[in-house]
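The other protein chains are all here in position, but one chain of the complex has been omitted.
We call the chains A and B, going by the order they appear; numbering starts again at 1 in every chain.
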Amino acid sequence: MYVIYKNMISKNFNFPMFIWAKKIFPWHRSLSGYGTYKTLEFLKSLNKELKLKFFKSGEKCFDWNIPKEWLIRDAFIQHESGKKFCEIKKNNLHIVQYSQPINLRLKLNDLKKKLFYLKRRPKSIPYVTSYYKKNWGFCLSYNQFKTLPKGNFKVFIDSELKNGKVHYGEIFLKGKSKKEILFSTYVCHPSMANNEVSGPVVSIALSKYLSKFSRKKLKYSYRFIFIPETIGAIAYINKNLKKLKKNVICGFNLSCVGDGRAYSIISSRLGNTLADKALAASLKDKKKVKIYSFLERGSDERQFCSPGVDLPFCGFSRSKYHEYPEYHTSDDNLNIISQKNLEESFDVLKNIIDVFEKDLHPKFRFICEPKMDKRNLYESLSKDRNYLNKSLRDRMDFLAYADGNHTFFDIVKKCNFNLSEGIFIYDLLKKNKLLI
Amino acid sequence: MYVIYKNMISKNFNFPMFIWAKKIFPWHRSLSGYGTYKTLEFLKSLNKELKLKFFKSGEKCFDWNIPKEWLIRDAFIQHESGKKFCEIKKNNLHIVQYSQPINLRLKLNDLKKKLFYLKRRPKSIPYVTSYYKKNWGFCLSYNQFKTLPKGNFKVFIDSELKNGKVHYGEIFLKGKSKKEILFSTYVCHPSMANNEVSGPVVSIALSKYLSKFSRKKLKYSYRFIFIPETIGAIAYINKNLKKLKKNVICGFNLSCVGDGRAYSIISSRLGNTLADKALAASLKDKKKVKIYSFLERGSDERQFCSPGVDLPFCGFSRSKYHEYPEYHTSDDNLNIISQKNLEESFDVLKNIIDVFEKDLHPKFRFICEPKMDKRNLYESLSKDRNYLNKSLRDRMDFLAYADGNHTFFDIVKKCNFNLSEGIFIYDLLKKNKLLI
Partner (left out) sequence: MYVIYKNMISKNFNFPMFIWAKKIFPWHRSLSGYGTYKTLEFLKSLNKELKLKFFKSGEKCFDWNIPKEWLIRDAFIQHESGKKFCEIKKNNLHIVQYSQPINLRLKLNDLKKKLFYLKRRPKSIPYVTSYYKKNWGFCLSYNQFKTLPKGNFKVFIDSELKNGKVHYGEIFLKGKSKKEILFSTYVCHPSMANNEVSGPVVSIALSKYLSKFSRKKLKYSYRFIFIPETIGAIAYINKNLKKLKKNVICGFNLSCVGDGRAYSIISSRLGNTLADKALAASLKDKKKVKIYSFLERGSDERQFCSPGVDLPFCGFSRSKYHEYPEYHTSDDNLNIISQKNLEESFDVLKNIIDVFEKDLHPKFRFICEPKMDKRNLYESLSKDRNYLNKSLRDRMDFLAYADGNHTFFDIVKKCNFNLSEGIFIYDLLKKNKLLI
C-alpha cells in the first residue's frame, strides 16, 4: 500500500512533536483517502503498537452510515486565459472536501455559486466539507476571489467516491487492570496545524511515553484512537460500546493542543467525572484556564458523553476551536503551534497518566498522624512557628485526605496543590513508607 | 339551593377570566355561607366536572375543628341621627368576618373598641376576621372613622352561626396515570380581587384547558380544589392524606395571580421539588421574578408542605400577599387585576401542564448524536461557523440531556432555555422522531 515511514522514535522523552507535525501537516487528510492513510502509517512508524483498522462504506452506525471513501488526486479552476486558481497542489483546502469528480466549463457567475471565501478574514482560505451530500466546490481567499477574471472557466476535479474503507488507528496498552484511560483524537483534517495535527502528535507521544513503564508494571490499560471526527467516534462507539462502558474510567478528546494562548477543558455532560477532576487538577495554577460547560462542546466529546454512552470524558484543548481566529482556515498553519506548546499539552496529560500509575487512591498507612521527625520530615524541636512551615504541613495535609476514598485528584483539590506539587509530595511520602 | 349560573364556557382557550372575576367579585365569600356557595356554583357552571363537597361543623381535623357555618344577611351601624355607616350592602368588608348576630345601642366611645381601620392607608377598609373566637366588629376607612359623629349608635348584625357545612369544590380529571398534579386555591375571601378572585378564575380556566385533551389521552391526573384557606386545606388533607402522599407528584397553591407587578414562587419546604423546578422553568426570562424561601410562606403551602404531609408543592403568586400595598383592604379591587395579567398567570401553569402531557422525562431515541442534516435540522455543508448557529445547537443540547433521567424541567435548566423554547424544541424533535 501507500508508503512506510522511517522510524523517528526518540530514545528519551523529548519527543520531537513539532517535527512530526511538520511532516504530516501538508498531507491531504479527510474522512478517508490517501492522506489519512499515509498519516496513520506515519503514526504507526512512531509506535508499532498502532493497529490500522477500518470501517466499510455503507456500514450502519446508530443513526449514521459510513460514507464512501474519497480519493482526491487533483483539482483546480482554469480561466480561459490559461491561468489556474484553487490548485489543491498548492493548498488542499482549496477544494470542498468530498467533492465529486467534475470536468466542466462555466461562466464566472455560475462558478461563483460554488466558491467559498471569508469576507471577515480576506487573506485566508476557509475549510469546507460536504461529506454526506453530493456536492462540489472550491474555497479561496476573499482577496483572491475578488481578482477572478471575467469569462469562462474550466473546473476540474479528479476525485473518486467509492465503496471502500474509512481507516483509523488504535493503540491498546494492556495493564494489570482492565480499567482503561481513553485518548481520542482525529486524523481527518487536511493541512491545518492546531486543528488537527497537534492532537495526533501529542497522542502518539503519550503512547510512546507509556512504554517507559514495562507492560507488566502498567496499573491501568490505555487506549489511543486516531479516528475521523464525528463519524469515526460514532462508528467506534457502535463497534465497542459495551466494552467502553465497562472499562473506560477516564477519557479525553485531544484537539487543538498546539497553540499557546490558553488551556481549555470542555466539561463532560454531567460534569465532575474523573476526567473533569483530572484535568482541573492538572491545569491548576496554569494561566488562562477556561472551563467550558458541555453546552459549548464541539468535538468528539459530543459522542463519548452522549446519553447511552455517557463515559467520564472531557475535551482538552489549548484554544478551543471556535475560540481562535485561525480556526478552520489556511491560517491554522505551523506558525501557530510550537514544540514548547505541544510539550506543555503533553505534560498536562502525562501528569494525569503518572497519577494513575502511581496511585489513584493513595492510602495512608497508619491511624493518627505519623511521627514525622523520626523520618526527618519534621523538626524534633518544637519552637516558634515551625508548625506553620508550609512544606511540613503539606505532607500532613496530603495524608489527612489519603483515606482511600478521595482520589488523588480530590486530594490535591482539597489541599490546594497543583498536580506537580501533589506528585512531588506523594513521591516523598511513598518513599518514606507512609502510604500503603 | 341558592342559585345556578348560566354556562359561560368559551369554545377556545381565550377564557374570559376577567369577566368571571368581575362576576364573582362582589359576593360575600367567607369560610362558609351564601357567597362561598354561590361562588362554587358559578365555578361549577364553568366546568361541570366540579363536585360540590363539604365538611361538617365540629368535625375534627388534626389539631383543628371545622367552624360553624356563618350566614350573614345584613349589618350596619346607625347613628341616632339616622345616618348609616359600615353597611355591608355597600361593601362586605365592613364587617368583621364571622361576627355574631347583635342588635345593640352603644355610645361612640364604646363602639370604637369594636372598630378597625388602618392609619397607614386612611382611605381603605381593612379585612378582618375572627373565625374561631366569638366576636363581632366593623371595619371602615380611617377617614370615615374620623368623621363618626358623637352620640349613640345602633349596631345591627343579622348573622347566624350554626352547625352546618363548610363547602368546597373539587375537580378530578383522571388520566392514564394515577400520579397527579394538584392545584389548590381558595374561595373564602370576600370582595377582594387579587386575593382572591384571581386564584379561582385561573384555576377553573386551567381545568377547562385540560378538556382540550380527551380524557383517555391525558397522561397524568389533575386535581383542582377550591377551598377555604387554612381550615379547608387542613380538612382536605385530613380526609385525603394517604391518597395525596401516594399520588401527588407536583402541586401549586394559586393566590394573588391577577396583578401584574411580579411573578413569585414560594418555595417548597425542602426546596428543589418538581414543583419548584417546574415554576422556575416556567418563569425563566420573565421580568421581576421573586423566589421566596419557605420561611416567607403564608398560604396553603403551609399545610401541603408541613411535616407529615410534605408534598412537592409551591405557592405561585404575582405579587405575593403582604408584598403589595392593597393586600387585605378594599383597595384590592378589580382595578389591580386585568385579563392580560390573568392570562399571563394562566400561561405559566398551562406551560407546566403541557410539559407533563408531552413528556416529563423526554428520552432520546438513539445512541450518539443523530444525523441532523438528513432530517433538514442541520446543514449538510459544513462551512464557516455554522456549528455556532444557536437553534441548531439548541436541538442537540436538548437531546444531550434527554437521557430519561433528567426531567423536562431539568433539561431546560441545563440548556438555559425558557419553558416555551423548551416546548418548541421538544415538539420539533418529537415530530422528527428523535425522541422515544
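FYI, a contact is a pair of C-beta atoms (placed from the backbone, for glycine too) under 8 Å apart; a residue touches a chain by one contact, two chains touch by 3 or more.
These numbers come from a predicted model, not from an experiment.
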Residue, one of B:I234, B:I249, B:I353 or B:M396, that touches the chain absent here: B:I234
Full-complex contact with the absent chain, from B:K165, B:R269, B:K320 or B:K371: B:R269
Candidates B:S32, B:S45, B:N91 or B:T129 - the one touching the absent chain: B:T129
Positions on subunit A contacted by the hidden chain, ascending: 363-364, 366-371, 373-374, 380-385, 387-388, 393, 396-397, 399-404, 414-416
Chain not shown, touching residues in subunit B: 61-64, 96, 116, 118, 126, 128-133, 135, 230, 233-234, 237-238, 241, 269, 294-295, 298, 302-303, 305-310, 322, 328
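Please note the rule applied: only the chains that are shown with their structure count from here on.
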Rounded Å distance between subunit A and subunit B, as computed from the means of their C-alpha atoms: 55
